[in-house]
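I'd like to ask you about the structure that follows.
What you see is the complex with one protein chain gone and the rest in place.
For chain A:
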Amino acid sequence: MEPHKPGDDTHARGARNPKENKGPSLPRGVFSSPHIFTGRSSARIMWLVSLCLLPAALWAVWLYGWPALRVLLLSILSCAGTEALLKLLTGRENRLYQDRPRKIIWTLDDGSAVLSGLLLGMNLSPSVAWYIPVFGGIFAMAVCKWSFGGLGANWVNPALAGRAFLFFSFGREMAHWSPPHRVWRHGGLQNFDADTVASPLTVFKEELLRARSGEPAPAPDAGVGSALQSWGEAMHLQDLQDLQGLQGGQDPVHQGQSLLNLLYGFHSGSIGESAALILLGGLFLWALRIISWHIPLAFLGSFALLTWVFGGLYQGLGLFSGEVLFHLLSGGIMLGAWFMATDYPGCPKMPAGKLIFGLGCGGLTFLIRFYGSYPEGVMLAILFMNIWTPTLDILIQPRIFGSGRLGSKRAGSGQKKAVRRNRLRLPGY
């Protein structure tokens, strides 16, 4: 009999020699139930996540031009190449089937390396040097994924850890943002040709630090402006004449323009910061039942609530005056909430655990953005909560059906009588 490899088509094993086959072939072996499968595969899930990211990636290439494509391709190639190299070096051994010839089982087709590369690239500025995505990819695959056991065994999202590595290793390059080719200005899409402009969150952070330290604003009598307005000024989104008239007040038209720029990603920042398309991709992920709603909702919801309640304090505006939309649409919070925090190995298994995980991510992002020293807090918040995932998994476990208490594992423990819920009320015939 032909040896049965784990990945073989089930039919191939049972097929008879076609020469002696008269009628339909019959299987020659027994199989354990179940005998039908839903057709899901982990490779399909990985490629679908990549597909959901693709619109935002293509949009960024249009926005930032070829540098963005270069960064994305370099990081994908780096991740895939590292994975292939590691397989070449380590993948020969076949632990479960020792009597069979050893051969390399390539894992590039499962799509996880490409997905990590794509995610890493979308976390980088389009103007970084070529070696930054390459180093990031190698670190993500070799250290964060393979040293912990490969696919599914990593405790942290490799792309996010790769970005953290780059963030602390190449601090200056990573904080250098190149502006997009186009922006929304004067009610229309216009070419934009500034050399370098700070990202919205950097502008906000400077404003915040200035307000905290009590330094006077550069323009006399300007006071502490809103983050949206200061960023609009930094991006020259408003005309000078308008600015003269705007002293102290806020113009809804320009505010709307700035928000649209944020929503569509017309600002300097990472490649994956066009909030609208990331949000769309995330909703697709949820509709395809690849992710559950718990983490994105808890993450974005808690962050929005905290920002709304406490976000205006630094301006001296009191409670319930934070700029929720500015903070939800700027930076990597959308990418983080939909694609990074929901990474399977790094998040808790039970819905309650996922909600706590999301709440922690949102709260920490708020703390870092408003009280920390970095402009962006999403990455560190998710990495910090990844550390808590095993603990949350131990604390929150499914209740065995029939046992009285959640988490009780033994028959009859903590239980006097059977659990009773509402019974069906049915008509009698």
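Points to keep in mind about this one:
We take it that contacts are C-beta pairs under 8 Å (C-beta built on N, C-alpha and C of every residue); 3 or more make two chains touch, one makes a residue touch a chain; residues count from 1.
Keep in mind that, in the parts below, contacts and distances are computed from a predicted model.
You can't see one chain of this complex, but its UniProt record names it "Ion-translocating oxidoreductase complex subunit C", from the set "Uroporphyrinogen decarboxylase (URO-D)", "Succinate dehydrogenase hydrophobic membrane anchor subunit", "Simple sugar transport system permease protein" or "Ion-translocating oxidoreductase complex subunit C". Screening A:L54, A:A153 or A:L209 for touch with the missing chain picks out A:A153. Within the set A:G256, A:G316 or A:P398, the residue that contacts the chain not displayed is A:P398.
Residue positions on chain A in contact with the hidden chain: 4, 6-7, 9-11, 14-15, 23-45, 96-97, 110, 150-153, 344-345, 349-350, 352, 397-407, 409-412, 415, 418-424, 426-429, in rising order.
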